[in-house]
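The complex is shown incomplete by one protein chain, all other protein chains being positioned as in the whole.
Coming up: chain A.
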Amino acid sequence: MKMDRGQMALDQKQEIVGNSVPKIDASIKATGEALFAADIYLPGMLFGKILRSKHAHARILDIDTSKAEKLPGVKAVVTWRDAPDLKLGMYTDDWQFFAKEKVRYHGDIVAAVAATDIEIAEDALALIEVEYEELPGLFDPQDSLKLDAPLIHEDRPGNIAATRKIRKGDVEKAFASAEHIFEDTYQTQMVDHCPIETHASVAQCDSSGKTTIWSSSNAPFNNRFLLSRGLQLPMSKLKIVLNNVGGAFGGKQDLMTEPSCILLSKKSGRPVKIVVDREEEFTASTVRHPFTMTYKTAVDSKGKILARKIELIQDMGAYNDLGEGVLRYASLMAAGPYEIENVWLDAVGVYTNKQVGGVMRGVGVPQVSFAGESQLDRIAEKIGVDPYEIRMINALEEGSVTANGQKCVGIGFKETLKAAKKISGYEWKSKEKNRGFGIASMVYSSGAAGRHDYSSAVVKLNEDGTVVVLTGAPDVGQGVRTTLAQIAAQTLGVKYENCWVEAPNTDISPVDMYGANASRLTVVAGNAVMSAAMDAKRKILKRASEKWQVKEEDLQIVQGEIFHQGQSKSLGFFKDVVMEMHRPYGQTTIGTGDCITTSVPMDPETGQSEAVNIFVFATHVAEVEVDPETGLVKVLNIWAAHDVGKSINPVNIEGQIQGGVQMGLGFALTENIITRNGKTLNPTFLDCKMMTAADMPEIHPIIVEVPEPKGPFGARGVGEATCIPTAAAVANAVCSATGTRINSLPLSPEKVLSSLKMKSSGKKTN
C-alpha cells in the first residue's frame, strides 16, 4: 500500500526537543575547520604581547617605551596614555584598562606591543622600562580588614569591595533554646577556569573609525558595553564577532586582550592579534574567589535545622570586576537547599593584591556548598541521623520559603535526592575499611539572580523555508546553539537540520545581556527564540489561512508541512508559503521575540526579595577509597542527579554533567593556585593539575525532569549546577571512609595524611 506522505509526517511527528540531535557545530570541530579567535589571520596582521606588572602593589613612577618602539619590526606600543583616562567596572568603577598611577596585582596591564612577529613583540616587552615604587602588599583578606591596613584603592575605605546581608527570623532566639549548636569554619582555594583555549582576540580598526574584534569572549554584549564606555566609542563603531569559543566557564568576559588589541590596531593602522599564553592565563585571568566561611547551625534532636548564622569573607583580589555578583550568589545560596526559619548572613568582599576573582561556573556557590554541606554531614553524624535523611527532613519543597524569603514553585529537589540515593546504592555507614559514600546537594539559580536579565532573538525565514536564528547567545562549548536550533525547529514545526543558529555578532545579533553566565541561556535566550519562532510562525499561518481559506488556529505545521486540524493530508509545504511571502509580497518573514526575567534585586539590609529567576537543584553522591599510607583519595564513582526540568538534548546534558563533575573533582582534590606575596608559583598544568582521562572515575549522570513553569518546554539551565556539590560529596565520602573531616580544599594527600595522623594520635581534626 502506498503510504500517504502527509500521514507519514504526522506519524513521525518526531519531537526535536528531547532528542539528542548532533550538535550544530560538531562536524567542523571534528575536522579542525572550526575557527577560534586565534585562528584568524588577516592580511598585514601584527602580533601583540602584553606587559604586566612586576609587583603586587606599587606606584608607577615612569613608563619609558622608547627603546621598544625603536626595535625593528615593532609597529606600536601603547600605555594608559593611549586610552581615555577613566576607571570602569561591571559593579564598581575601580579598574583602568592600563594601569596609570598604581599597579594592584601582578596581572595589571602596564603596556602592550604589536610587531610583525610574535618573537619581536616578546623581545620588545623586555625593552620597556617601568620605574616602580613598591608599596606594602595585602595578601590575606584578614590583613586587608585591619584598621591600619594600607588602602589598595584610595577611595575604598577598609579595603571593602562589597557587602551583603540576609536577615530572616531571629537566629539568636533559636540558638538560645536549641538542643545542638555547631560552629565550624571552612576555606576554599583559588582555582582557574582553565579553558583549553586561552584568551585571544584580533582587532581591526579601519580609517572610518570602525573597529571589528574577533574574540574568545563568553559575553560579547557585556564586553561591548564596557569597551564602548572605556574607549569612549559609540557602539555602532564596535563590532564584536564570535566564531567558536574554546571553553569559558565564566572566565572569558574579562577583557584580557581586547582593549590592548584595539588600541594597538588603532595606533598601527593594522590588524592585531593577541593570544595570551598559558602562564598568563594562570596568573592574570580571573579566578574562583577563595572564601572563608563560618557556619553556626542549630538543630533539634531529629535533625531539623532551626537556625543558620553565616559569615562569608571573599578574597576579591585587586578589583571588584564581577566579584560583587559572586558575593550575591554565594549569599543567596549559602543556607543551602533547605527550609530554615532563621537565617542571618553577613558577607564581605575584600580587596587584596592578588589575582582578580571573577565568575566561575557556579558563581560562589561551590564555595558555600562545600561549607554548608560539609557541616550538615558533621551534624548528622553527631546526632545520629543518616546524612541522606537530614537532607530529606530539611529539603526545600513546593511552597517552601528560602533564606531570601522566596517561595519555591515547581521544584524537584527531593526527587534528585531520592534518585541519587537509589541509583548509587548509597549507604551511610561504610562496610569496607577506607571506603565510603558521601552525599551533598545544592541550590542554584537559572537566569541572573538579583538582577534584571534579558535576551532578544530574531527568527528569519529564508526563501526555501529554512531558518536562521539570530541571537546574542554565545556558544562556548555548552551547546547553546544546538539547544536554540532545537527550540526554533520544534516551535516552528520544521526539521532541526533546516535551522541554523548564527554565532553572535554585536552588529547583527539582538542583545543578549549577560552571555554564557548564570545558567541562563537555555531559559532566557531559549524563551526569546521560542517567542521569535512563534511570531514568525503566526505570520506564515496567517498567510496560509488566507490562502486555503481556513482558520489560523486550526492549522499546524509538522515536519515542514501544513495541516488542517483533523486531516491527515497536508495542505501544502511550509516552504511554499514562505516563498509566497517573498513573491509576490516582497516580504522576508521575520519573527522577533524577547525574554525578560522576573528577578528582583535583594534588599540591602535583609536580602529579602524574589531574587531567583528559576531554582535549580542537584544532589551528588561520591564513592571514594582513601589510601591510608599516602593520603591519596581515589574517587571511584560520582552519581550526579540534576533536575533539568526538561532535557532538551539528553546527550548534551550528560556531557555538561560529566564535564562539570570533572571541574568539581579538580576543585575537590587537585586544583590550587598557590601564590606567595601575590605572585603565582604554579602557573602550569603540571603544577596546578586538572583531572585527566586516567584520573577520572565513572560519572553517572541522573536526569530528573520536574517541569519548570518559566522555562521553554519546561527546561531549566543546568551547566553550572553540575560542578557545585561535587567537592562536598567527596569530602563527606572521605569522612565516611576514614572518620576524619577536612575543612579546607583541596583534599590533598598531605592534608588527608596529616588528618589521619592526628586522628590516630587522638587529636581533634576540625
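We take it that contacts are C-beta pairs under 8 Å (C-beta built on N, C-alpha and C of every residue); 3 or more make two chains touch, one makes a residue touch a chain; residues count from 1.
One rule holds for everything that comes next: contacts and distances are computed from a predicted model.
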{"item": "Chain excluded from display, named as in UniProt, from \"ABC transporter permease\", \"Carbon-monoxide dehydrogenase small subunit\", \"Thiolase\" or \"RNA polymerase sigma-70 factor (ECF subfamily)\"", "value": "\"Carbon-monoxide dehydrogenase small subunit\""}
{"item": "Full-complex contact with the absent chain, from A:S27, A:T606 or A:S760", "value": "A:S27"}
{"item": "Option touching the unshown chain, where A:D94, A:E197 or A:E339 are the choices", "value": "A:E197"}
{"item": "Touch with the omitted chain, as defined above, among A:V661, A:V734 or A:V752", "value": "A:V661"}
{"item": "In chain A, positions touching the absent partner", "value": "20, 22-23, 25-36, 38-39, 41, 118-119, 193-198, 244-247, 249, 275, 277-278, 476-479, 651-652, 654-655, 657-663, 684-686, 690-696, 699"}
